[in-house]
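One protein chain omitted, others in place.
What follows is chain A.
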Amino acid sequence: MTETDRQRALNTAELIDETAAAAPVTSELPPEDPVQSGAPPRSQWRDIWRQFRSHRGAMIALILFVSILLFVSVGPLIWTVDPTYVDIRARNSGFTPAHPFGTDQLGRDILARLMAGGRVSIAVGLTAMLIAIFLGSLIGVLSGYFRRLDAPLMRLTELFLALPLLPLLLLMVTLFREPLSQSFGPAMGIFILIVSAIGATSWMQSARIVRGDVLGLKEREFILAAKSIGTPPTRMILRHVLPNVLSPIMVAATLGIATAIITESALSFLGLGFPPDFPTWGRLLFDAVDQMVLYPSRVILPGIFISMTVLCVNYIGDGLRDAMDPRIRGR
């Protein structure tokens, strides 16, 4: 069977599964060969995209997120001020044509700093989230699906949950900062360090959620059916289990981005993060807290960017979950 055929067959099986109780058995099953049915072939991703477009919040969020991405990636090509250039005479300037978002206490341009900071923050957020989600789903699925692995993997998860994060990070920075800086340069080295530190310490929640879902899923009829026709475990997981636990993973992922951005800023604050001439949104926020009363815009601007990014990613995740869930799709 080709991939499309199998998809078709599975969709049919699922449809029967869902309607079996409610509807009387009918002989009018879909034709064996969809090409002969005359209908144009439909791609699954196109379906998802169609469903996604109908989610208004997710569409707005997508547009905003893309504009934030453009702001931080294309923005510096248009607004070419150096974000670390200190101009003492222009310090604490308000919103002027020369500095549209003003300057900080050393006269560095806030607009340029927001662009440069966003690039780092979003990169850290996305990469750390990908690592955390990959680890979390891997461990969650393995421990949910294979009974023998369940206990050791869950004890490992609990071990990680019990680890105090800050001392661990301190240790990692002390041990790995210099070797990484030497092999990848100071900025890239610390990026790798931070991303893996955050990723390696935030996968536990999603692992537990995924495990729970997998355990429930394992008892469902379609899994039993697939098992009874001899589907090997790898295919079972990729084909039947993963797509069905995608929605909790999506939710965990979107929340993970937010946590990663915030954790990075906390690390910068403690001096475990990027060097001080490397602006990130979190650092901009923390640097401005002391002068919050005098210059509120310095706190509000990076704050808006962080919360907008987090909110957008959340909404996109929400839309994606709806679009990818075959039970909701089409309603």
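Just so we're on the same page, contacts are C-beta pairs under 8 Å (C-beta built on N, C-alpha and C of every residue); 3 or more make two chains touch, one makes a residue touch a chain; residues count from 1.
Simple rule for what comes next: contacts and distances are computed from a predicted model.
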{"item": "Per UniProt, the name of the complex member that is left out, chosen from \"Electron transfer flavoprotein subunit beta\", \"Peptide/nickel transport system substrate-binding protein\", \"Protein ImuA\" or \"Response regulator\"", "value": "\"Peptide/nickel transport system substrate-binding protein\""}
{"item": "Contact with the hidden chain (one of A:Thr96, A:Thr174 or A:Ser307)", "value": "A:Thr174"}
{"item": "Selected residue (touches chain absent from view) among A:Ala225, A:Leu238 or A:Leu294", "value": "A:Leu294"}
{"item": "Sole residue of A:Asn92, A:Thr231 or A:Ser297 that reaches the chain not shown, by the stated touch rule", "value": "A:Asn92"}
{"item": "Contacts of chain A with the absent chain, listed as residue ranges", "value": "84-86, 88, 91-92, 105-106, 108, 170, 174, 178, 182, 186, 269-272, 275-277, 287, 290-291, 293-294"}
